[in-house]
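With one protein chain withheld, the remaining protein chains of the complex are depicted in position.
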Amino acid sequence: MPEYKVGLENITTKDAYLNSRPIWGRIINFYFYKIFLNFITFSPRRQFLILAAFPIVWLLTQHLGPMLQMLRVSLLEAYPVAEGTPHSFTIDNYIRFFGDYIFWMPFFRTLIFATIFTVCTLVLTYPVAYYLARHVSRKNQMLMLLILLIPFWVGEIVRTYAIMIFLGNTGAVNLVLKWFGLIERPIPFMYTGFSMGVGIVYLTALYMLLPLYSALEKLPKSYTEVAADLGAGAWVRFRKITLPLTLEGISSGCILVFLISTGFYATPVLLGGPSTTVFAETIAGFFHYAGDEWPTGAAFAVIMFLTALIITFLFYRLMKVLRKGDT
Amino acid sequence: MKTENIVHIDKVSKKFGTTTAIEQLSLDIKHGEFVTFLGPSGCGKSTTLRILGGFEIPDTGKIILEGKDVTKYPPEKRQVNMVFQDYALFPHMTVSENISFALVLKGLNKNTIIKRQNEIMTFLQIQEYGNRYPNQLSGGQRQRVALARALAPNPALLLLDEPLGALDAKLRTQVQRELKSIQRKTNKTFLFVTHDQEEALTMSDRIIVMHNGRVEQDGSPEDLYYRPSNRFVAEFIGETNFLSGKVISLNNSIVGFDWYGYKIFGASNWGIPKKGSNITAALRLENLILSKVSPKTTNKVQGRILNKTFQGSRLLIEILIENTDEILLRAFIDNKTAQEIGSGIIWLGWHTESMAILND
Partner (left out) sequence: MVSRNRIILSCTYWAFVLYIFIPLILMIVMGFKDSKFIGFPIKSWTFDWYISIFSDYEIIYSFGYSILIAIFSTLISVIIGTWIAVLLEGRKFWGWSPVFGLMILPALVPGIISAIAFRIYARWLGIEPGMGAIIWAHAVHNVPFVTIVVMARLSTLPKSQIEAARDLGADPLLTFIRITLPYLIPAILGASIFCLLLSFDDFVRSFFLGDYNATLPVLIFAMLRSGMSPEINAIATIALILTAAIGIWAERFTRKTNKDNKI
């Protein structure tokens, strides 16, 4: 081994420190940097406060603010508030919702549709996720998953339009059906609950697929192999092992899809018809005009948001109980 | 201004939540020593090192480094560098950038940095890896880079937190020898943490055995091995027979005690126990002398060979001692002795100095 030279001990001349120092060495010895650093790292407490101050302000004003303002407007008697008049609050905007079936019909339709679409997405993507996670080799898994992800980078509107073409009277589905001689005249899929369903499932499948896939992928293969060893059939293995252990993935996927599908506006407008008006369209209707209808729209949005939250919360609790019961 | 004690730890305590990591620890470390903190995981050895490095602030007590109280100093203000268990090389910087990291922050100019960087890289024989990234190096090379990075700013004290844990067994013995020679050549104070007793015995000038946040014994490797002061140390380092009995005679540090009717003498290196009290003595397995005829040692007993286990260069023998309630003593002997003594009844003897009286 070579000799060790005692480094740096003989460096006492000033120019060793001052001539052409690398940038970081200059910054750290820069007078104003030192002052700034001393200011922010004066104490751990101050350091934390400086780090936390801006995010907290941002979260309160930008993340919470819009929701609170929406709630406030929903309680206003008149909007915009005329200058000089006091703000008067009322719950009339909420009462109005129950007064007319053209309001609560779309509301319940939205909830029912969202539930049906969520279940459909789950049933459709579960076998796909299962196949990917359990039957495909590690190397191909990523590639095959990536193939499915490609279309999901494409926007809502473009994909909705694709579905319009797909289901149209001269679209692919009708063409194939006709070709097989199953129908003589095209089936009018478009502008029905069906076309809306196909579109929304098409848009939300990814949000179900990914949680399911990661839950299934985490599940060790040995569990089902042991069960098979003990004589459990395919269905029993699925029912008793795979399903209970992937409930977490199922519940997060369902919550995501449910919340997202209640919020669609453009897709129902483009794919649905007059008999399938959803609540998003109702709410949007109040905002097409200058503002005097805004409180009602805001109130309806609050109703919808709270309902969606309550439903997902109850669903989450239910899944938690189910998970505990099984494990 | 070099005081002889480079580090003085004064009654330092540290708690994490409700668990005590270190309790009332006081230590002095001399300049140029290779000191090893040895103990099972959770004994407080790593915490001691982290307090010295400035990563933890002690609840009470003081750390004096080169005569200066640095207890509340952050790591960047201490003349102490650390080699981490996972080396903690910066993955986005080349080897030479890693090594010059501290030099740049010292405010040195480019020429000085390059000079010092070359010095240290030549010394550790890693000069040809300068432009590589850490993920292009082998485990042993990374270890050297980590060492070079820590040595580059010429620290007063080098802390090493189990830096050999990630290496395979064969490389490890080689690196142990190298590390020792690096320490000799640089004449720096190394504080080394490990849970591996063999590693500690091979490299250190001084070993500090820790258990539950306290120092159990502090001494040279020989002291610890042949003269353990308590049961924990005796059990933790090497293989030991324990003999317990009542003290019947005292002569300076030579303690005589009754062991199943045999009168046994051992040396105490911590003080003198009371006459009539119960004590335990530790006897290393390789210090037993086995023979067919009565040996010339102070202590001798007769026994019957129960079991022989072949262990390569030596044999582990279990002997049932005559006239006791089936007490077993274990001994290491070489293969030649094993052939000589054959089987059946044999004599076991050992010297007074090779048996340490424990203080618990």
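Order of writing sets the chain letters: A and B. Residues in each chain are counted from 1.
Just so it is clear, a residue touches a chain if its C-beta (ideal position, glycine included) is under 8 Å from a C-beta of that chain, and two chains touch if they have at least 3 such contacts.
No experiment lies behind these values; they were computed from the predicted model shown.
Judged over the whole assembly, touch between the missing chain and the shown ones holds for A, B. Residue-wise, the contact with the chain that is not shown comes from A:149, picked out of A:6, A:149 or A:183. The chain not shown here touches subunit A at positions 24, 27-28, 37, 40-41, 47-48, 51-52, 54-56, 58-60, 62-67, 69-70, 73, 124-125, 127-128, 130-132, 135, 142, 144, 146-159, 161-166, 168-172, 175, 202, 205, 234, 259-260, 262-266, 269-270, 280, 283-284, 287, 291, 294, 297-298, 301, 304-305, 308.
On the side of subunit B, touch with the chain left out of the figure occurs at residues 53-55, 74-76, 80-82, 84-86, 88-92, 101-102, 105-106, 134-135, 149-150, 153.
Heads up, the rule we're going with is that only the chains that are shown with their structure count from here on.
Subunit B meets subunit A in the complex at residues 104-113, 116, 119-120, 122-123, 125, 152-154, 178, 181-182, 185-186. Of all the residues in subunit A, the ones that touch subunit B in their complex are 1-9, 11, 15-22, 24-26, 28-29.
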